[in-house]
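== chain A ==
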Amino acid sequence: MSVTPSESTISSLARKRVEELLGEGKRLDGRELTQCREFEVETDLIGTAEGSAQVKLGKTIVLVGIKAGTGEPFPDTPDQGVLTVNAELVPIASPNFETGPPREGAIELARVVDRSLRESKIVDLEKLCLVPGKAVYVIFVDIYVLNHDGNLIDASVLAALSALMKTKLPKYTAKKDGTVTRKSGHSELKIQNMPISLTTGKIGESLLFDPSLEEEEIMDSRITMTFDSEGNVRAMQKGGHGVFTTEELKTLVSTAGEKTSEIRDRLKELIK
Partner candidate 1 sequence: MTIMVEKRQLVTPGTLLAEGNYVLGENTFLEDGKIYAARIGLFNSAGRVVSVVGLRGVYVPQVGDEVIGKVVDVGLYSWLMDIAAPYPGVIHASDVFDGSYNPQKDVLSEVFNVGDYVLAEVASFDRTKDPTLTTRGRGFGKISHGHIIEIVPVKLPRLIGKKGSMVNMLKQETGCQILIGQNGRVLVSGRNREDEALAIRAIRKIEAEAHTRGLTDRIRILLEEEKKKGDVDE
Partner candidate 2 sequence: MSKKNEVSFFDGKGLRNDGRRLDELRPIELEVGVLDNASGSALIRQGGNRILVGVFGPREIHPKHLALPNRATLRCRYHMAPFSVEDRKHPAPSRRETEISKVIREALEPVVFTEYYPRTTIDVYIEVLEANGGTRCSGITAASLALADAGVPMRDLVVACASGKVGGKIVLDLNDFEDKYGEADMPVAILPHLDRVLLLQMDGNLTPKEFHEALDLAIEGSKRIYEMQKKALRDSYPIPDEPQEEEVVEVEK
């Protein structure tokens, strides 16, 4: 069951101040409305993972670890590998995160990242099939939020993409009956697309890219749009208790699209 969160009682003073600033086209941290925070990427930092990346987007830190192994395919896709995304909002990341099974926020995060990766066909799942119907590669994308300073979705998509780009699959020999045995060596996981998401927050009538935590706490709603390397939309998710006009959405789909191609270029520079 989804319940109105108690954080929805926000400081009216903070809101007033942010709205005043936004009226002048400014943000609390001095950014322009359509300016994203700088990000850094570090890869291959977890030895036990088949791929890993840590993204710092402003002060938000997200670590993604990739575990790859083998398993049975889903009955409705017997010739495809399995890609699953899970997100943990670990308590060290924010005083508001608690232990226990994932709540709706973590589940939504994982599912939006999952759709962004899956719908853009980031990997060819058919190439991850070992024995049709019996054995396939199973790739777990585990998102670990280490510090929450807003916009977890975009940071997580960046980290997941970076980690997958650096993933090396263990090699297996497979028999017809589906039994697999590990053999030495690794092969590169081939990435065929680079999905980048951009989340826009709405406060009053202002639209701002890459909202910080302070902005998230007072924003009315958000919209995440994920674009593929060709600039097409692959996934969208509106969140929050506010509304968007159709005009805002139509404008965003072009401005956000342009912004994601800048981010993609920057990521390519960072991961070589």
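Quick note on selection: all candidates are chains of the complex that A comes from, given by their letters.
The criterion applied here is as follows: a residue touches a chain if its C-beta (ideal position, glycine included) is under 8 Å from a C-beta of that chain, and two chains touch if they have at least 3 such contacts; residues count from 1.
Small disclaimer: the values here were computed from a predicted structure and weren't measured.
Trainee: Sort out for me which candidate, 1 or 2, comes into contact with chain A in this complex.
Mentor: Candidate in contact with chain A: 2, the rest do not touch it.
Trainee: Quick check: in the complex, which residue numbers of chain A touch candidate 2?
Mentor: Against candidate 2, the touching part of chain A is residues 1-4, 6, 8-9, 76-78, 104, 107-108, 110-111, 115, 118-120, 221, 223, 228, 231-246, 249-250, 253-254, 257.
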